[in-house]
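And then chain A:
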Amino acid sequence: MTKFIMAITGLILIGFLLAHMFGNLKLLLPDNGVEFNEYSHWLRELGYPALPHSLFLWIFRITLLAAVVLHLWSAFKLKARNDASRGAGKRYVDKKSMESSYAARTMIWGGIIIVLFVIMHLLQFTAQVLKFGYADGVKTLAPYDRVIAGFGEWWVVLIYAIAMIAVCMHISHGFYSAFATLGANTSLSARKTLKGLSLLVAVLLFLGFMIPPVLILIGVIG
Partner candidate 1 sequence: MTETIAPEQTAGGYWTVGEDIADTKANRDLPIDKIWQDRKFSAKLVNPANRRKLTVIIVGTGLAGGAAAATLGEAGYNVLNFCYQDSPRRAHSIAAQGGINAAKNYRNDGDSTYRLFYDTVKGGDYRARETNVYRLAEVSANIIDQCVAQGVPFAREYGGLLDTRSFGGVQVQRTFYARGQTGQQLLIGAYQALERQVAAGTVKMHSRHEMIEMIVVDGRARGIVTRDMVTGRIESHLADAVVLATGGYGNVFFLSTNAMGCNVTAAWRAHRKGAYFGNPCYTQIHPTCIPVHGDTQSKLTLMSESLRNDGRIWVPKRAEDCAKDPRQIPEEDRDYYLERIYPSFGNLVPRDIASRQAKYMCDEGRGVGPAITERDHAGNERQMRRGVYLDFAEAIGRLGKKAVEAKYGNLFDMYQQITGENPYEVPMRIYPAVHYTMGGLWVDYDLMSSITGLYVCGEANFSDHGANRLGASALMQGLADGYFVLPNTINDYLANGPFEKIDASHPAVVEAMESATGRIRKLLSINGTRTVDSIHKELGQIMWEYCGMERWEDGLKTAIDRIRALRQEFWTNVKVTGINEDFNQALERAGRLADFLELGELMCVDALHRRESCGGHFRGESQTEEGEALRHDDEFLYAAAWEWAGEGKTPVLHREPLNYKAIELKQRSYK
Partner candidate 2 sequence: MRVTLRIWRQANAQTPGKMVTYPLEGVSEDMSFLEMLDMLNEILTERGEEPVAFDHDCREGICGMCGVVINGIAHGGQHTTTCQLHMRSFADGATIDIEPWKAGAFPVIKDLVVDRTALDRIIQAGGFISANTGSAPDAHATPAPKREADIAFDNATCIGCGACVAACPNGSAMLFTSAKITHLAMLPQGQPERYSRVKSMVAQHDDEGFGACTNIGECAQVCPKGIPMASISQLNRDLWKSMFRGEGKAQ
């Protein structure tokens, strides 16, 4: 049961990331952020006037939050259980791996890095508590300007790059693993397809998320 929750919430989060990445690519349009800002605004007003202002956004946020909480909860539950099942003490003098990727064996640590990153990310772009690259005294900026300001700093891009490596490694095993847990990995060819897709999604997300910041840093955008 725990594993099914982990798999389903993981896939929801991957779906979110793909959509998020797609939105970010609007930064590449040569319109000085007009469409990107409109897109940000549209997210809040989605469904309006049929739905109240921001309702969709809040439903979306709550779903996402629930997915994150359940994903974390199942992760810690599995971690606790698996620590106990390994047995006490150091296991083997020099354990060697035959097959598993580094990512597969370090899902929990990748996950923790991602959590820390997400907190920073929200403080920076949603709450605007961390005002990376803001001019002195500026309290709030339009979404597009927040992005341009933040990624103008080389160290912010570096932090994002490191975080995205963690995210993509996590997904390179997580995507495959989620489908395996849900019962899709029932043959050698299915395994190959899933592993390939998994890698594809991870690479796609890395590129999609990293192209805009790098272009901003080197001054192509903004």
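A quick word on the picks: all candidates are chains of the complex that A comes from, given by their letters.
A few points about this structure:
FYI, a residue touches a chain if its C-beta (ideal position, glycine included) is under 8 Å from a C-beta of that chain, and two chains touch if they have at least 3 such contacts; residues count from 1.
This one's a predicted model, so the numbers in the text were calculated from it and none came from an experiment.
Of the numbered options 1 or 2, all belong to the same complex as chain A, but only candidate 2 touches it.
On chain A, the positions that touch candidate 2 within their shared complex are 1-4, 78, 81-82, 84-88, 91-100, 104-105, 107, 173, 176-177, 180-188, 190-191.
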